[in-house]
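Here's the structure, in structure tokens; my notes come after.
Excluded from the complex is one protein chain; the other protein chains are retained at their positions.
Coming up: chain A.
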Amino acid sequence: MSLLADPRWGEALAHLPDYLGNHVQVSLAALALGLVVSLPLAILTRNRPAPRGMLLAFASIVQTVPGLALLALFYPLLLAAASVALTWFGVSFSAFGFLPAMLALALYSMLPVLRNGITGLNGIDAALIEAAKGVGMTGRQSLLMVELPLALPVMMAGIRTAAVWVIGTATLSTPIGQTSLGNYIFAGLQTQNWVFVLFGCLASALLALAVDQLLGLIENGLRRRSRLRAALGCSGIAALVAATLVPTMGRSSQGYVVGTKTFAEQYVLSALLRDRLQAAGLSATARSSLGSSVIFEALKAGDIDLYVDYSGTLWANQLHRSDIKPRTELLAELKTALARDNITLLGDLGFENAYALVMPRKRAEALGIRTIADLAAHASTMSIAGDYEFFSRPEWAALQKAYGLSFRAQRQMQPDFMYAAAASGEVDVIAGYTSDGLIAKYDLVALDDIRHAIPPYDAILLLAPKRAGDERLQAALRPLLGRIDIATMREANLRASGNDANSSPDAVARWLWEKIKQ
């Protein structure tokens, strides 16, 4: 079987201690917090129907928020809280990674715990509660000696549901900077590395299954009043937690953290940066699949040390500029602006990854479309697809304004699927990336932006404020500046979009270095 012989399984396995350990850590903390909050609430409201109803309604509403959205919401929320804490109390904490993920997951775990807690406590035979009173128990003794033990199996079933939900949803915490088994899935999806996707899915499913079975054993033990089963389940959970956490605890400090956005080029570049730092004798790790707005804030806060961004993106999103300048002027102005936040713009890598409107070459030729201005005449009969952020970015507004573009339909797509969708005619035009190797692969063409509506997008290397004076770091990175031309990056991206052992970001990064080193 070639699938089993694929060396990417080995690569995936090498990441397992890190990803699994972090996954278990954040899930465990979230579940613990969820229990600490929910159980007392269930106990306090057991005889008060009004607050109980409100509480359950709140938990149900939280539950209807999609997991990814809930996690994404906690990031800006904590960011705001962190700035308030810093200005008012002088306390600083990171709004990145563990904390927002843990809080969002804890909130997510509350519904089943609350619902089962309340059901369990209210389901107890009223005659037994009266008997507890009758034999001389105080309210507290009745709760501890009678009500809680009797409600425990039902409560445990709720905890079990919560645990499975949290473990599953924790895979979505990758984009806000929490390492998890989701790292396999996000990275695999972006680089068409199905081995990683499969591995991530299997690992999180097996973890959820194992925890479910062990908690089920405890629940069963409580139900049948079998101490042996409960003890077996407890020691199983303890062993599982220890086995997954111990490998991550022994690790030394991570050194430099290289941030990675959520597309193939970024995985290749962050692997390249990491390799260069390691070659210079610096320890470095990559933090992958971060959301586009999360990553800049993470750099500013020092949660990551360096990453590659694109000049036009920062120009529009961070400087909130809608005017367009020639690339060298824009870079110089950006550098000055970033320096005010103590962020170092070390330099550009040599290529541009701009948004471009892309369509099949043959169709463009048949319709006589060479520029976006030519496209405008046909747009009303065509559909356009873009990545998840394109249609809410200022560039899209600028394009519409400059060319009077109005399409019949617009769709959002996973970036790597856009090119195939355009080639197959599923959509007519896509907002692609100029450095993408798939443009050539599918025989597509990027239309000229003759009115310069889209700003330049030079790939630039950014360093966190705390690395501003780090000479060793900067010396290790300088050999990369201006070395990667667009043709080389396209080829690298094309390689990364393949689905074989040579297409892993690490392998492509090694190929890229061989190609550009002097």
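Couple of notes before you dig in:
One rule holds for everything that comes next: a residue touches a chain if its C-beta (ideal position, glycine included) is under 8 Å from a C-beta of that chain, and two chains touch if they have at least 3 such contacts; residues count from 1.
Throughout what follows, contacts and distances are computed from a predicted model.
From the set "Phenylacetyl CoA", "ABC transporter ATP-binding protein", "Cytochrome c oxidase subunit 2" or "Dihydroorotase", the protein name that UniProt assigns to the chain left out of the figure is "ABC transporter ATP-binding protein". In the complete assembly, the contact with the undisplayed chain comes from A:P149, out of A:G53, A:G123 or A:P149. Checked against the hidden chain, the listed residues A:L13, A:L86, A:L128 or A:L228 yield one contact partner: A:L128. From the set A:M137, A:L232, A:L245 or A:A501, the residue in touch with the chain omitted from the display is A:M137, counting the whole complex.
Mapped onto chain A, the footprint of the missing chain covers residues 127-128, 130-138, 141, 145-146, 149-150, 225.
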